[in-house]
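Complex shown without one protein chain; remaining protein chains in place.
We call the chains A, B and C, going by the order they appear; numbering starts again at 1 in every chain.
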Amino acid sequence: MLDFERPIRELEDRIAELHRLAGESEGLQAEISRLEDALEAAKRRIYTNLSPYQRVQVARHPERPNFRAYRDALTEDFYELSGDRLYGDDAAVRGGIARLKHGGRAVILLGHDKGSDVKSRVRGNFGMAHPEGYRKVRRLYELAGRFGLPIVALVDTPGAFSGRGAEERGQAWAISGDLMALAEVPVPVVSLVIGEGGSGGALAMCLADYVGMLENSYLSVIAPEACASIIFRDSSRAEEAAAALKLTARDLKEHGIVDEVLPEPLGGAHRDPEAVLATVGEALERVLDGLSGADSDALVEARHDRYRSIGAHVGRPA
Amino acid sequence: MLDFERPIRELEDRIAELHRLAGESEGLQAEISRLEDALEAAKRRIYTNLSPYQRVQVARHPERPNFRAYRDALTEDFYELSGDRLYGDDAAVRGGIARLKHGGRAVILLGHDKGSDVKSRVRGNFGMAHPEGYRKVRRLYELAGRFGLPIVALVDTPGAFSGRGAEERGQAWAISGDLMALAEVPVPVVSLVIGEGGSGGALAMCLADYVGMLENSYLSVIAPEACASIIFRDSSRAEEAAAALKLTARDLKEHGIVDEVLPEPLGGAHRDPEAVLATVGEALERVLDGLSGADSDALVEARHDRYRSIGAHVGRPA
Amino acid sequence: MRSWLSKRRNYARTVPETESGVGQIDVSVFTRCKKCRQPVYERDMRARFNVCPNCEFHYPLPARERVRLLTDKGTFEERDADLVSGDPLRFEGYAERAAKARKKTGLGDAVVIGIGEIGGRRAALAVMDFDFIGGSMGSVVGEKVARAIEHAREENLPLVVVSASGGARMFEGVYSLMQMAKTSVALARYRKGSQPYVSVLTDPTFGGVTASFATAADVILAEPGARVGFAGARVIEQTTKEKLPEGFQTAEFQLEHGMVDRIVHRLALKADLERLLGLLS
Partner (left out) sequence: MRSWLSKRRNYARTVPETESGVGQIDVSVFTRCKKCRQPVYERDMRARFNVCPNCEFHYPLPARERVRLLTDKGTFEERDADLVSGDPLRFEGYAERAAKARKKTGLGDAVVIGIGEIGGRRAALAVMDFDFIGGSMGSVVGEKVARAIEHAREENLPLVVVSASGGARMFEGVYSLMQMAKTSVALARYRKGSQPYVSVLTDPTFGGVTASFATAADVILAEPGARVGFAGARVIEQTTKEKLPEGFQTAEFQLEHGMVDRIVHRLALKADLERLLGLLS
C-alpha cells in the first residue's frame, strides 16, 4: 500500500469490520452505506488528483502489471530470443518474435523485465539493463529490420544501471548503439511506457514512430530523488523535483514529446490489470494498423524529423 | 639456428677459424676458398630443398620479419586504431589506416602482431587472437567498407587461441563474423601470408580477392604437430604430417588456393629482411593497382565465385 | 552404450514408422545409459530418437533420423546425394577411411541436404552426421551446405542447418579450411534476402563448422547438454593447464554467455521450428 492510499485502506477496513459485526442484523446498514459513499468519494478525490510524485510511486508499484503480464496477455505466441552473441544474456531485458492477439500481427516484442517474484526481480536487476542487454536489444532491432517486422517496445526501467561491470563493458557505447539502430531501422517502431521510463535506459527503447504512455507511467531524464539531491541538495524534496521535471504522461503529451496518454483504472493499473491490458492491446493494434504499409524510407525520414525538431532553444536578440 | 642449418653454421665457423689462423699468411687461402665453395654449395643444397616441415620452421623463425617490420618499412604513416568497442583491445592483432610508400595509397592495414621482444610477444599472445581481436578486425573491415579503403591483411598466426576466456567470449562466433564481413565488404581485400597461416585464425584474414604467400610461409587447417598426434597418433611424425597437409606456398599455388608465391632470399626472409620487404612492397603496389577501380559489386561477386568453387568433391557413379 | 551406438543401424524403430531404410528391431535388447547408468530398452531409446527415457540425455542422432524427426512425413526430397569426396591431397589412409564411413553410415559424406516441409512449410535443410568421420567438414560437407543455402535462395525458402561436427577434416588439409570460406560467401548472398536462417547446434559441434556457418545464423538453437565451441575442452586443458568448470561449453553455458537463443529438447525441436517459421512467414 502506498502512503497516500491509507485513508482508502482505513475506510475499507472499517467497512469490513462493520460487515462482520452487523451479521444478519439491519442495524448497521445505514452506517455501512455511509462509509461506502465516503470510500468512493475518497478514492475519486485521491486518485484523480495524484501528484506527479504519487504517480511515480504508482508507476513503481510492485503489483503493477509489467512486461510479463503484457507478454502473456497480448500475444498468441512469444518466441523468445536470447543473447548478444558477444558476452551474455541479460535477464533485465527480454525480447523475441511474437504474434499479437489483437490483429494477429507478427512483431518483435521486447521490454524491460522487472520479474514476478524476488528471485526473478533480482535476476533481472529490477529492470536495469547491463551492456549485454542493450546489445541483445540491438540484435533484435536488426532482426526486425531484416525480417520486416514492426518493433514493439515496452518500457519499464528505473534507468541504466550504475555498476562497475556495466561501465567496464561500455554501457554508454551500448546505449548509443541502440539509438543509432533505432534511428535507421526501416520498420515501424512503437514504444509504450508501461511503468518507469528512467533516463537513457528507457530512451534506448523509445526512439520511435509512436510513443504512448500509460496514465501513471513516467518518463524522465533522472529519478526525482536523484534530481532533488543534486539540484536542491536534499533528496527529501523528491516531490518537488518530480513536479519540476514534468515527467508525467500528461505533461509529456502537452509538451508534444509523446503521442498519447493511455488511461488507467481509478487507482492505477494494479487495481484492474485486465482493463489496462485490454487498453494497451487495442492501442497497439490501432497504432500498428496506422503504421503498416508505410514506405520504410518515409518512416525513417519521419522518425528523423520527429526527434530532430524536439528542443527549446531560441535565437538570442543580437 | 634451425637444426637443418647446422652444416652451414659449421662451415661458417671453420672458415672464420681459418681466417683467424691464417692472419696475413697466404698458406691457408686455398683451403679457405675450398670451404667457401663448399659453403655456397651446402646453402644451395639445403635451402633450395627445404622440406615442408623445414619451411614451417623457417616460417616460425624468431628473427623472421613480422607485422611490425612490414608496417614500419612499407608505410609512410600508420594511424593505429584500437578496440572492439565491446570488451577489450587485443594486442595479438593490430590495424589502422596506413599510407603505403609504394604507390602512396591509403589502405586499412592489419595483421597478427607476434611482437619484437619477450614482453611484446607475450602481450600479443604470440600472434594468437582472442575474440576481442577478431571483433576489432571486423570493425576495421567495416570502416574500410565505409571509407572505400582497400584492406591489406598480413597473416602470421599459429592459429586461434585455445583458452577458456576465448571460448567464454565466443571465439567461434567472432571468427565467423569476420568471414561474413569479408564476404560482403565492397572494397579490394588483399591478404599476404608472411609467416604462419594457422587454421581459422588465419582464414579470418584471408578470405580475399588476392592471396599471396611468401615462399617459406605456410597455410594449414591445423599445425603439423597436432595433425600428427591426431592422425598418426604420434606428434613426432610432424615432418610427415607437414608433407601430407600440402601446406607450403608452392603446394597451395599448385592447388589453385593462392594466387602467388613471393620469393624469399636463400635461407629465408630473416637472412635478408630488406629484400623481402621490398618484394612485398612491390607486390602490394602491383596487386592494388590491379584491383583499384574495380566495381565493388563485381569485386564481391568475384570473391564469392572464387571461394564458392574451392573443393574436391565428385559425383558418385550411380 | 557404445554397443548400440555402433550397432544402432542394425535396429529398426517401432514407432513412429521410419523412413531411414533400416531393418527389424529385436525388442528384447536393452542397454545401459552411459549417463544415468539405468537399463533402457533399445526400442524406447529408438522411439525417442536416441534421447534416454530415464535421464533425457541426448545421444548423437543419425542424419536420416534427424530428417525424419524434423520433416513432415513423406515431404523430404534429398538433393545432391551422389556427392562423395575426392582425395585432393592423396592423404595416407583417407580413401579407405572415407569408404569405410560411407559403408558404415550409408551416406555419401557427413551431411544430408534437401527440401522438406516443416509443419506444412517448405524449407531447405542440411543435417550433419557425427558418425561420418566425426562429422568433419571436408569438400563435400562444404559443397552440400553451400548448395543447401543456394537451394533456399533460389526457391526463396527458410534455411535450417543442424550441425554435429568435430571440426575440419584434416585429410583434406587446406581444402577443408576453405570450406569455411565457401559456406560464408554462400551465406552472405542468402542473407541479402529476407528468409530466416536457423542453426541447430547438437552434441558435439566444434572447430571450423562452429567458426563459420553454424554461428552465422539469425536464430541459433541448441540441444540440451550439447557441447559447442571452437577448441575442445581437452585441447584447452592441455594448452593452458587450466581446469575447466563443470558444464564448460555446454548449450546451457553458451546460452548464459549470450551465444545461443534457445535450448530445445530434441523431441520438441520440430514444434519449435514450426513456431518460428510460422512467425516469420
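In this text, a contact is a pair of C-beta atoms (placed from the backbone, for glycine too) under 8 Å apart; a residue touches a chain by one contact, two chains touch by 3 or more.
Since the structure is predicted, the reported quantities are computational estimates derived from the model, not experimental observations.
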item	value
Touched by the hidden chain, restricted to displayed chains	A, B
Selected from A:S199, A:N216 or A:T279 as touching the chain missing from the view	A:S199
Per the touch definition above, residue among B:V56, B:I97 or B:L110 touching the missing chain	B:I97
Residue of B:L18, B:A38, B:A73 or B:L143 in touch with the missing chain, whole complex considered	B:L143
Residues of subunit A (touch criterion as defined above) contacting the omitted chain	160-164, 166-173, 175-177, 179-180, 182-184, 199-200, 203, 207, 219-222, 227, 230-231, 244-247, 252, 255, 257, 303-304, 307-308, 310-316, 318
Residue ranges of subunit B at the interface with the undisplayed chain	77, 79-89, 97-99, 106, 132, 136, 143, 146-148
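Note that only the chains that are shown with their structure count from here on.
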item	value
Highest-count interface - the chain pair sharing the most C-beta contacts	B-C
Innermost chain, taking as reference the mean of every protein Cα atom displayed	C
Identity of the chain that, by mean CA position, is farthest from subunit A	B
Junction residues of subunit A, two or more chains touched	85-87
Per-residue overlap in subunit C, given as positions that touch at least 2 other chains	191, 215, 257-259
